[in-house]
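Shown here: the complex without one of its protein chains, the others still in place.
What follows is chain A.
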Amino acid sequence: MVRLITHNLLACHVKGCTTNNFPLVFQDAQVEIHEAEFNEDFIRGFMPKIEWKALVDSARQLGDTSLPEEQPEMADDDFLKTLHHVLLEMHIEEGAMVCQNCGHVYPISNGIPNMLLAEHEIG
């Protein structure tokens, strides 16, 4: 399974692909929702790592528009629960992630992205 929590940390790792290589853009994504236990401490602790715009855009690509454009200064309970849902409960099961810079396609099958590179792509 791959979720937005991990997608938000993932850049293209093709050799020489170092600018505009994040975020990877979803293509033909099939999403399933699976409830996960809400842990406020974890979500709060994770917040500083988030690239907000990438998260908002990627969630929208997947059909979820619940996040505000700007990351709120104050994280209240409702907001944390929304964030929890977007980060941890949306599972991308099929489709692909595409690098906007070099065009490399990382296919996703059975929830597992294939990150293997071809010989000329290895750094």
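Everything below uses one rule, namely that contacts are C-beta pairs under 8 Å (C-beta built on N, C-alpha and C of every residue); 3 or more make two chains touch, one makes a residue touch a chain; residues count from 1.
Just so we're on the same page, contacts and distances are computed from a predicted model.
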(request) Have a look at "NUBP iron-sulfur cluster assembly factor 1, cytosolic", "DNA-directed RNA polymerase III subunit RPC3", "S-adenosyl-L-methionine-dependent methyltransferase" or "Geranylgeranyl transferase type-2 subunit beta" and point out the UniProt protein name belonging to the hidden chain. (result) "S-adenosyl-L-methionine-dependent methyltransferase"
(request) Provide the residue numbers of chain A that touch the chain removed from this figure. (result) 1-3, 5-6, 9-13, 21-22, 30-35, 37, 39, 41-42, 45-46, 49, 51, 62-64, 88, 90, 110-119, 122-123
